[in-house]
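Excluded from the complex is one protein chain; the other protein chains are retained at their positions.
Then we have subunit A:
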Amino acid sequence: MPLAAARPILQPDHPATAPRGAAAPEPILEVRDLATTFATPRGPIRPVDGVSLAVAPGRTLGIVGESGCGKSMLSLSLMGLVPAPGRVTGGSIRLEGRELVGLAPAAMRSLRGRRIAMIFQEPMTSLNPVHTIGYQIVEALREHETLPARALKEKAIAALRQVRIPAPERRFDEYPHQLSGGMRQRVMLAMALACRPALLIADEPTTALDVTIQAQILDLLRELQAETGMAIILITHDLGVVAQVADEVAVMYAGRIVERAPVAAIFDDPQHPYTIGLMGAMPRMEDERDRLVVIGGTVPPPFALPAGCRFGPRCPFAGEECRAAYPPTAEIAPGHAVACWKAPVETQA
C-alpha cells in the first residue's frame, strides 16, 4: 500500500480558488493548498491534503462529505487548533489579507474569537458544566476586552439577546444542563459571535438537533449573517442543509476538495461521481418508495489511500487513468471546478 509520505505536500495540480463573478466581493478568507500532517507509527498521514477554497463577507460556503473526509480537521486547521502531534505543514491561509500559517500562537489566540470563531456539533462538550453560561461568556469576552465587570455582564447579556434567547438576564445565571440542546447551541453561538468575528466556522452545528430545532438555528444563522455581514463556513454531511443555507459548496473526499461550485450548480449539474452518488443516496420526501442509489464501500482512512483518484475504488466510472494518477482540477464553468478524469460523465455512457 503506497503511503501518503510518497506524495509531495503541496499539490501543484490544485489551482487556487476559481475567480468569482465580477460583482462578487473580495474573499475574506483564501486558503491555498492547505496540508495538515500527523506523524503516526504508520508514517505521516495527511487528513487535509491540498485544500483550496475561499469565502467572501456575507456569504456561506458549505462543505459536505462523509465522516472521515477531513472536514473537522480542515476547520481546526483554519482555527490554528490542530491537536498535537499534527500541524499545518503546507499551503496558505489568508484571513482579511493576513497570513495565518506560521503565525505566533499568541497572535493566533488574539485572532480567535475576535476575527475567526467556531461552533461545534455538541455544545455540551464545549461548555463547562460547573459554571453558569453567563460566567463562561464573560470569560470568553475577557480574552479580548478589558472592561469593568458590569460592562462585561451587559455585553454577555446582549450576546444572549442577539441569538434570540428569551429572558437573557435569567439565562445568564443558569447552568448548561438546564438548557435544551437547541438553547445550548444558541449559547455557543452567542459566545462565538460576542466579539463580532468576520468569519464563523460551524462544524455540523445542527447534526445533533431535531429538524425543528435545526430549522430555527439555520434561520438564526441566516439572520445574524444578514445583520453582521460575517462570512460562514458551514460543515455538514446533509445536502438538504447545504441547499438551504450555502451560497457556494465544496465537496470533500479523503482530505481533498473534489468539486466546488455555486450551490445551484451542485444540485443542478453535479459533475464528480462522488457528488452524484451523494445526491442519489440522499432519501427525499418528494420521492415514491423506490430504491436509493448506493455508494459502495467506505471512505479510506488517511493511512490507506488508494493510488490515483482517491474515490477510484468506489467509483462506477473509474478506469485506467484513474488508478494511475490523481485527476487535475478543471474549471468547467465560472466558479465550478471538478477533479475527475471522467467528467462530464455523459462522455462515459
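We adopt the following convention: contacts are C-beta pairs under 8 Å (C-beta built on N, C-alpha and C of every residue); 3 or more make two chains touch, one makes a residue touch a chain; residues count from 1.
Heads up, the rule we're going with is that contacts and distances are computed from a predicted model.
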| item | value |
| --- | --- |
| Omitted chain, identified by the protein name its UniProt record gives, among "Uptake hydrogenase small subunit", "Short-chain dehydrogenase", "Sarcosine oxidase subunit delta" or "Dipeptide ABC transporter ATP-binding protein" | "Dipeptide ABC transporter ATP-binding protein" |
| Residue in contact with the excluded chain [from A:239, A:252 or A:305] | A:239 |
| Per the touch definition above, residue among A:134, A:168 or A:182 touching the missing chain | A:182 |
| Residue among A:211, A:226 or A:304 touching the omitted chain | A:211 |
| On subunit A, residues whose C-beta touches the chain left out of the figure | 66-67, 180-183, 210-216, 218-219, 237-241, 243-244, 246, 263-264, 266-270, 273, 276-287, 289-296, 298, 316-317, 345-346, 348-349 |
